[in-house]
Every structure is written in structure tokens, then in C-alpha cells.
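Heads up, one of the protein chains got dropped from this complex, but the rest are sitting where they should.
All chains are identified by letter, namely A and B, in their written order; residue positions are counted from 1 within each chain.
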């Protein structure tokens, strides 16, 4: 929350600046947190006479990370550029429906192409509304979410389509203890990591998120960057939809919304140390954030925690984590700015 | 997404971008207004008087004539089993032999339950019933519940996790019919599985427990209105949300009954289960149609709000259908409504535990355990309306004899 840079979801604060030496890199922090949560979970579960570090649990944790992971990786890309995507939940639902229906009538390849094309189109629409119409990303993507919702509710009356067994391997098979779908997540995450960290486009994304005005003045096509980030995000969401279709064996109109992938993915991204205002953070931290949430869920499962109480803990964890990331910068408060 | 299709990927720069975006919105808007299919439920409700043909819209894709006939036949049938314990009763059972599932090793039973979630009061009451039922049986030494919080994906993992935990039997309340099928099939290979409430698209489970069903529910409510409302009376149908299978069947059965009758369904509206929206919808319907002669609801959560909307408009409450929720039963009694409450009984949450124990003892159980689905009528209202229960309690819980009643259900006294 430093944001000396303008043009962000959250406004600038006075006299705050990044320290050159960061006390505790969020990426390191979140992976440490994941480790800590795992250890704590192990101790608590062991104290109750259970066994936390079993293969079954490890597989479940990995498996449960995939869908949220894919969405969160995409969400990182838009948040990095200072935008936001609230339409992901409905896009997932629509994606699973389109995937399952196309697979039932056409082939798997056609379905994959159809879902990715749909996703890219929605991402493009989001990006154009945000940049071209200058509608704030929050409202723009909320509007898209409503449009998709109406579309789904008008055209589907429940689960639809059928995913062939050949494609369900993606959702159920394992290589040793590692679910196949984890490789999908790894591949997508690696691709987005490469895009954001090793390409010119990535530099532009960070620049746009850091200070759009300055980026534009220094020749970055900020609007184009934002549009592309939205397309990347939606493509990741499309991948998540394909994975869920494989896992569910059919399309479900509430696949994305019941799990609240919109807010959960943003929470995971922020938990991973990416600044909501943009310009700072990345995919590596996001994956850590997803893992923390998945491990927490697994611990709750083991301890049979009341589902309502889970939400309380999640809320506290999210706020606390971000407060910790903000700490070093808080310490820097009041230093003279250049 | 036809709305987006007309847009080609134009070079994304400068003015072109702005105009492309404007075009996009124009496209979106155009598609918004023109996409309503002529035969969708929207059409008849619109401003015209809509006295012509049936105003209830097109039939749901979910409608299955055979299942409809079967449920209506079952509803008339006399259940087998101990009187006064509907959760142990069964309708035309086809018993199967469960000897091969008989528990071999000695010691207590480890019972596992994969729950779709506790995201509504119906499921909360249900889970309390199940937990209390488990307490009744001392032979169950461990009861593991995993809550999927309404996520299909998580429930699949939960089921996989539970099969690796040494459960003696696994109870599943699926979040979605189609999507849980592969996971349940996998579990069947390792442990006896009992499915209840929603089904799955496989018969690998030892037994599938459910009450008569949605068609029975919807038909009871509609038949009541057909009987109580004068011909040509205006019916307002309030539904929770589109696309929920168990609710679609309720409406499609009601639609069959209304189409056969002389009644005029003037509006079919979705309320999202939100009482405030329900009140608005009813108020708007009253102003648009002048009066409403009967209200059909696909579930009871918003029934009281509908009743209040009539009161606030200064009109008499017409015949109305609700559900066995405490607040509606109270309003029914206090306001002397003409009402009926079909139920989707929460006592069905007791049955899986009973079934699991029978299976593990090698006793016979029905392949599909159909439970009775009683309705609360004027005659039986006092029997089910227990004072001191919380407003969102479900009266058809069969829980009065369970340990911890009424305190654990939030009741007093």
C-alpha cells in the first residue's frame, strides 16, 4: 500500500516509498507461511491423534490448489497492471458448460479451442471496456460478470453436456502422487511467469501497474498492455474451466460462483504479496498464497472445523498477511521522498 | 457469446480502441434487448393482459414424463415400515441383499459423510438431525464429516480423501447430480456408499435415499391452488432461481397442473430467495395485475415475505403455498391463511445413518429407498407447529424424539 505512484485502485499515500532493501520479500514470506501452516497443521492434527502428512492429504492439497491456482495466476497478471477481474467466476461456469457441451457433440480439441476462444473474447471485452470506455475495472468486470450470469441463466437450466472419459484423465489421473492437473497449473504458471518476468510485455505490465502515467510518457502502450493482461487472465480462467470440466464430467452453471473464485483469487493474489494497486508482486507469490489457502482448508478438514468458523480464520489470515507485508513500508513512512 | 463475435481483433491503438469499445457496447446492448426467445417465460408476463394461452411459459428441459408419473403414483401409495417414524418407512421398496457388505472386523463403526455444505437452513437442520441420529447408535465410534461448502471440486476431493481414511461406510449428499458421478463411482469400489437427497448418475451406490421428489412437491402445491382458487383466477408463481434441478422439477409439475386447469398464471418470477426482492416482486405484480388470486412458491423461505407484501398493500392474502418453515407455519396460524405446506422433509437426513448400519449388519435395504413426503395441511398444522422453535426451522424434521431436542435445533422449552 505504498503507492506513491498514481492511477491505482487504492490512492496514493503521502511520503511513503519503497525501501531499497526490503525486509522480508513477500514471495519468501508467503512460502514460509505455507510451510509454517503445514507444520502447525501437522502438530495440531498429530496432537489430536491424526496423521496430517499422508499421501492422501498431500494429493488432496495439490488437487484443491489447481482450479484456484489457475484463476489466481491469471488474476495476478491483471492485478500487476493495476486492473482487476471480477468476472472470472461466471466465466468459469460458462467455460465448463461450453467445454462439456462441445465435447458431447464435437471433439475434445474443438472444445478446448472453443473455450479458449470464448475466454479470449471475454478478456478482450473486459480490456476494451476498461481502457477504451475508461470504465473502472471494478465496475467493468462486475458488469461483464452480470452479462455472463444472465447469459448462463437464460441458456442453461442446470448441469449440461458430457465430458468423455479420455478428457477426464486431466481431472483424475496422477503421475505417482502428483495429479496430472498440477502439471497443467505448473505449465500455465511458468508461462505467465515467463511472460511477466522475461519479456518486454512483462516489463510493460509492471511499468503500467507501477505508474501508468509515467509508463505512457516513456512510450509504453499502456492501454494495449492492460488489454493483453485481461486476455491472459481470461485464458488462464479458460484453462481452469477446462480442468473443472474434466473433473466434474459435465458443465455446471455454478462451478465458478459457488466457490467464489472471484474474491478468492484476489485474496490469493494479495496473500502472495502482489500489491492490489499494481506494479509489484508476481506469479511465484500467488502460487504460495494459493498453497496457504489449500493447506488451511486441509487442516480445517482434518479438524472438522465448523465451516462458518473457517471463514473467520480465512478473513483474519488474509488481513494479517497483508498487514505483515505492509510492515517494512510502514516503517519507511515519513522518509523524505525524492 | 454472439455479443462479442462481431468484433474482429482490430489493431489495438489510439482512437480505434475507443471506437471499437463503443462498438462493443453497442453490440452488447443490441444483443441484450434482442436475445429474448419468443417462447421464453419472459414473453407472457409482459404488459399485455396475457389472457391468451398458458401464461406459464415453456416447459423445462428437465421435465420427464415417466418420472413425473412415477412420483405422483408414489405419493398416493401407503408406505411400509413403522408408523409414526417416516424416516424408517419406504415406498414400494425393491429390497436387495447387503450380505456382502457385512462388516467383518470387530470393533466400532467408522461412519463417514461427504456433505455438499450447510449453506441454507434446510441443510443446517438436516445436519443436526444426522448428528443426533449418530448419537443414538453407540456402535458408531467415529463419525467423520467433510463439508464441501458448495464446491463440486472440493466434494470430489473430499470423497477421495474419505475413501482413504478407513471408513466402514460412506454417506454422500451430492452438491450436483452430474458432476459427482465419477467420484462416487471410484468410492463404490472401495467402500459401501449411501447417496441421499440428490442422486448421482450411477447405480453403484448400495442405496439411494430420497423422498418422493420435486414433481410430487410441485403438484401438491399446484393442485391445492386449483382446488381453492376460482377459475380464471390469477396465479403468481415465485421461484428461487433458474437452473437448480430439484427446483425445476417442482415448477414443471406445477406447470402441468396449471396448464390443465382454468387458472391463469400471470407471472413467473425469480426471487433469489431474498425476502426483500420477493416483497418487491409481489408488490409490483399486485400493481400490474390489480389483484392476485393465488401464490405458488417452489420453496418456503420467502413465503412470509410474500404474505406481508399483500398485507402492506392492504389486500387479503389469497391462497398461498409455502413450506414447512417455522415462520410460515406461524404466520399461517396467526393470520388464518388459506395455505398448504408441501415438504421436502429434513427427516431424510436420519435415514442414511440407519441404512448404513443395516448394510454393515448385512441386512436388506431397498435399492432406491423412497421416503414418504408428507404435506402440512390445515388439519395437521397444529401437530407440526411447535412453539419456541427458531423462524428458519423446518418442522418436518422428525427430530422431536432425538437427543438434544429442542435446544440443539435452537428451540426453547
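Note that in this section a contact is a pair of C-beta atoms (placed from the backbone, for glycine too) under 8 Å apart; a residue touches a chain by one contact, two chains touch by 3 or more.
One rule holds in what follows: contacts and distances are computed from a predicted model.
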Omitted chain, identified by the protein name its UniProt record gives, among "NADH-quinone oxidoreductase subunit H", "Succinate dehydrogenase subunit B", "Probable cytosol aminopeptidase" or "Autoinducer 2 import system permease protein LsrD": "Autoinducer 2 import system permease protein LsrD"
Residue, one of A:163, A:207, A:226 or A:259, that touches the chain absent here: A:226
Candidates A:39, A:53, A:109 or A:316 - the one touching the absent chain: A:316
Selected from A:85, A:211, A:258 or A:297 as touching the chain missing from the view: A:211
Which residue of A:144, A:181, A:196 or A:234 touches the chain not shown here: A:144
Absent chain, residues of chain A that touch it: 1, 6-15, 82-83, 129-131, 133-140, 142-151, 153-154, 211-213, 216, 222-223, 226, 263, 266-267, 270, 275-277, 306, 308-316, 318-319, 322-323, 326, 329-330, 333
Residues in chain B touching the chain absent from view: 18, 21-22, 25, 28-29, 32-33, 35-36, 40-42, 45-47, 118, 120-121, 124, 239, 242, 267-270, 273-276, 278-281, 283-284, 287-288, 301, 304-305, 308, 312, 327, 330, 390-393, 410
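In this text, only the chains that are shown with their structure count from here on.
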Separation of mean Cα positions, chain B and chain A [Å, integer]: 33
Chain A residues within the chain B interface of the complex: 54, 56-57, 59-60, 63-64, 67, 118, 121-122, 124-125, 128-129, 131-133, 147, 151-154, 156-159, 168, 171-172, 221, 223-224, 227, 244, 247-250, 252-255, 258-259, 297, 301, 304, 307, 310
Contact footprint of chain A on chain B as seen in their complex: 1, 3-5, 7, 9, 12-13, 17-22, 24-25, 28, 32, 35, 40, 60-62, 117-118, 144-147, 149-154, 156-158, 160-161, 164-165, 175-179, 181-182, 186, 241-245, 248
